[in-house]
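Read the structure below first, then the notes.
With one protein chain removed, the remaining protein chains of the complex are shown where they sit.
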Amino acid sequence: MGKKIRIGMLGAGRIGKLHGENLAYAVPQAELVAIADPFLNDSIIEWAKGLGVENCYKEADPIFNDPTIDAVFICSSTDTHADYIIQAAKAKKHIFCEKPIHYDIARIQEALDAVEKAGVKLQVGFVRRFDHNHKAVRDAVASGKLGAPHVVKVTSRDPGPPPMEYVKVSGGIFMDMMIHDFDMVRYLSGSEVTEVSTYGGVLVDEKFAEYDDVDTAIVMLKFENGAIGVIDNSRKAGYGYDQRTEVHCAGGCVQVNNDLDNTAMISTADGVSVAKPTWFFLERYNNAFIAEVKDFISAIVNDTEVPVSGIDGLMPVLIAKAAKLSLKEGRSVKISEITA
Amino acid sequence: MGKKIRIGMLGAGRIGKLHGENLAYAVPQAELVAIADPFLNDSIIEWAKGLGVENCYKEADPIFNDPTIDAVFICSSTDTHADYIIQAAKAKKHIFCEKPIHYDIARIQEALDAVEKAGVKLQVGFVRRFDHNHKAVRDAVASGKLGAPHVVKVTSRDPGPPPMEYVKVSGGIFMDMMIHDFDMVRYLSGSEVTEVSTYGGVLVDEKFAEYDDVDTAIVMLKFENGAIGVIDNSRKAGYGYDQRTEVHCAGGCVQVNNDLDNTAMISTADGVSVAKPTWFFLERYNNAFIAEVKDFISAIVNDTEVPVSGIDGLMPVLIAKAAKLSLKEGRSVKISEITA
Amino acid sequence: MGKKIRIGMLGAGRIGKLHGENLAYAVPQAELVAIADPFLNDSIIEWAKGLGVENCYKEADPIFNDPTIDAVFICSSTDTHADYIIQAAKAKKHIFCEKPIHYDIARIQEALDAVEKAGVKLQVGFVRRFDHNHKAVRDAVASGKLGAPHVVKVTSRDPGPPPMEYVKVSGGIFMDMMIHDFDMVRYLSGSEVTEVSTYGGVLVDEKFAEYDDVDTAIVMLKFENGAIGVIDNSRKAGYGYDQRTEVHCAGGCVQVNNDLDNTAMISTADGVSVAKPTWFFLERYNNAFIAEVKDFISAIVNDTEVPVSGIDGLMPVLIAKAAKLSLKEGRSVKISEITA
Partner (left out) sequence: MGKKIRIGMLGAGRIGKLHGENLAYAVPQAELVAIADPFLNDSIIEWAKGLGVENCYKEADPIFNDPTIDAVFICSSTDTHADYIIQAAKAKKHIFCEKPIHYDIARIQEALDAVEKAGVKLQVGFVRRFDHNHKAVRDAVASGKLGAPHVVKVTSRDPGPPPMEYVKVSGGIFMDMMIHDFDMVRYLSGSEVTEVSTYGGVLVDEKFAEYDDVDTAIVMLKFENGAIGVIDNSRKAGYGYDQRTEVHCAGGCVQVNNDLDNTAMISTADGVSVAKPTWFFLERYNNAFIAEVKDFISAIVNDTEVPVSGIDGLMPVLIAKAAKLSLKEGRSVKISEITA
């Protein structure tokens, strides 16, 4: 094994720590060497030391300025993503960036331009593409054995709504939750979304209305290849993390169900019970998080294409904006209408 | 057991024969005593004799004029339904009518008025309400234990497209196929549909375009109770009859899958295979057809309400027309817009 | 369609009525024309009239003596089976006989000899062979695509124990309950059982011990073709009728699960529930009962072999006796040891 890829981590919150531990324990070709977090404290420093990381900063600059660092993981708040991408690109570092890149289309484009100019790699964190289930759907469709896709379906329900502080700044259900599903339909169908139409409601918690948001939504989609599709989202499933995808094609259908906590079936006179779906994304996408990081490191080591590109980061933001506009104006919206 | 309900059958095609055999073999309280079919021939007469029916006519009048006949089954072509309902009502006979009642809203209303004026019972043949699976969804929702419905979902795919002669006169995918699903969402949600939005495509067979029809369609729905929903249809599943329903509620989700030919799982080095869904509606809804007829006869015997009313016959026609208009005009359509 | 096969029914208890109704309603080529039951009463006569049967007797002789009757169904108590078979054979009538033929091997042999001498057909009522699930296992094995059978497994559990009056005279768990499974392993494996070993316990109800019976039992089996197998039985499942079969072969495994009341899955914060297995054999084997009678009638009409022969009636009785002896003596017992 050659030289390890040296990583600097920007942001050591929940998702940053998750990637950090995966890099340390599960990706032999990578080495986490520095972290930067504006809220750096003893707890973060101790966590870093546990992973063998000595360099802990409040500022990002020391990481950009360290010539021995090959790549950065941008796990900070969304408003910093584009800035950090541009700085990292200038510093000639490869970039793994959590989604979404930014809420502003022009800013995303600047970031992608900087990446292209610098010739570095940029992978966006759409982790579900690395899930064993959704990947099986994609592989079946991409194999061509089922023929052309006709209907693409995604269901996503969270176990329960997020804190209202998060809702306030998250960009709303289309930008923070359904954005994963917009990525998923592109991934599964192998085609671009051209138009969407949205129905939504505030059914889970009236507070969503205060933030001009909905908690339940259905979005129909048209695709460039002629297929049509539909996504349904709910902020509250109650029974766990409900993540199902399905593509119906000319020659048949492929669909996946949820992962369950176990396969037990308990049968009594009172009824038959089975296990609930895994509770949330950390359980469900545990292995997917490892796989996405491995693939990013592998793309650097072998100088191959990353599996989720900058364009893959841009498109779901456009679709999210179109879906929101459709809900607001009560009409079908073309993706080409979205410019900012 | 008291006096049997005496039945006259109008139309002895596939569906008429099915109901006739169920009446003869599976509904002890009913007695099929006469049939009328404009295409009456030896084969039909022999079939009728096998069921112990001696009175076979080309015209419907002898049935309407027979005072010993308590009820009629209208299984003739759709254009005759409203006329027969009106005649039967005048003759004070209870009526079981296959769906749809008519393609014209005013004509449906005339028929319903005639029924109301005569005080006879009218049940419309939405057989899926009597299916063990969909009924389990409805019962779970109606029990109130899951709380208010949030998202109502129906998937319907036929094994393969019907003959083009049928497509030509069927009224199109919304009127002849999705009409069942429009009934289903009303049944499952316990609420009226207020608005729909449609995306559709000609993906299975280009000939559908010649008849101004689509073969693949998705319709989003809004309900009076605040819920939203979606139906997806395809004329071609290939693998069997795909009929799944799901209602996600405030307190959880209920969903049903397809009935399979058997429960066998065959595992080899090449893969693991399970049985296909039952092939078509005759297999899938075999017991449901018996149950719907039993319930109709029971409503007559006990003078109770029929389980599928005239309004239940009207509403899906309105929704079908709205869905078709939505597709044509590329906009969301309110049910209240449909007047003819 | 040619002349109908005219049937006389011997015994109009639960199983006789079931076959009678199936003959009347579901088998167009058959005609039930007479019944005989020593406990004939008004209720039975009314039931018979409802099926169009005018000839009701207390004695069996009028049926044997009626030259227009082609076949008899022996649904009377087990102790009469062999006698009736012999009389029916002498009267040159084809015979459908419920299992078991008799508890005494010599008496079974006499009955089979009479049948052979008379050249009539005898089908024994092992109805599970006609079940869609078990048949799928058999077909997969018999196709040869899975290679030679290695391990044959059957699980059978009744929803609850039968009345103790029945237990007293039934011949015990091996003769009245597991006998179906002994037939099943022969059917599935395509091979004869050569040896068995039994473990059993009185765990459900201590009263079974009073009748020298057990209520829970496991029997291992050796087959002529080298395969080995195991059956487990319990008199009480509580949750429904549990009937699963499995054959593991050189090239893979085929297994079937229970039929459920419906496919509904209800997911809430409290858990996920699915439907229970169908409650008892009348629900589970409803279609199988029709199929077995159809096949019997078809074998007469076309003069082909019946699907369950006299030998198929004899062998499970031998195995049941060996299993009981194994339990009693605490040792493995060869089928060849059983002579009476």
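Couple of notes before you dig in:
Think of it as A, B and C in the order they're written, each chain with its own count starting at 1.
Just so it is clear, a residue touches a chain if its C-beta (ideal position, glycine included) is under 8 Å from a C-beta of that chain, and two chains touch if they have at least 3 such contacts.
Remember, predicted model here, so these are calculated numbers, not experimental data.
In terms of the touch definition stated at the top, the absent chain reaches A, B, C within the entire complex. Of the listed positions C:228, C:299 or C:315, the one in contact with the omitted chain in the full complex is C:228.
Across C:237, C:266, C:297 or C:320, the residue that sits in touch with the chain not pictured is C:237.
Interface note for the absent chain: among C:121, C:138 or C:153, the touching residue is C:153. Mapped onto subunit B, the footprint of the missing chain covers residues 237-240, 242, 265, 267-269, 271-277. The set of subunit C residues touching the chain not shown comprises 148, 150-151, 153, 157, 197, 199-201, 203-204, 216-218, 220-222, 226-230, 232, 234, 236-239, 242, 248, 250-253, 330-332.
In the full complex, subunit A touches the omitted chain through residues 25-26, 28, 50, 132-133, 135-137, 140, 146, 251-259, 261-269, 275.
One rule holds in what follows: only the chains that are shown with their structure count from here on.
Over half of the residue numbers found at the subunit B and subunit C interface occur in both copies, marking it as a same-residue contact. Across the assembly, the mean Cα position most removed from that of subunit B is the one of A. With centres taken as mean Cα positions, subunit C sits 58 Å from subunit A.
In whole angstrom, the spacing between the mean C-alpha positions of subunit A and subunit B is 42.
Multi-chain contact residues, meaning those touching two or more other chains, occur in subunit C at positions 265, 267-269, 275.
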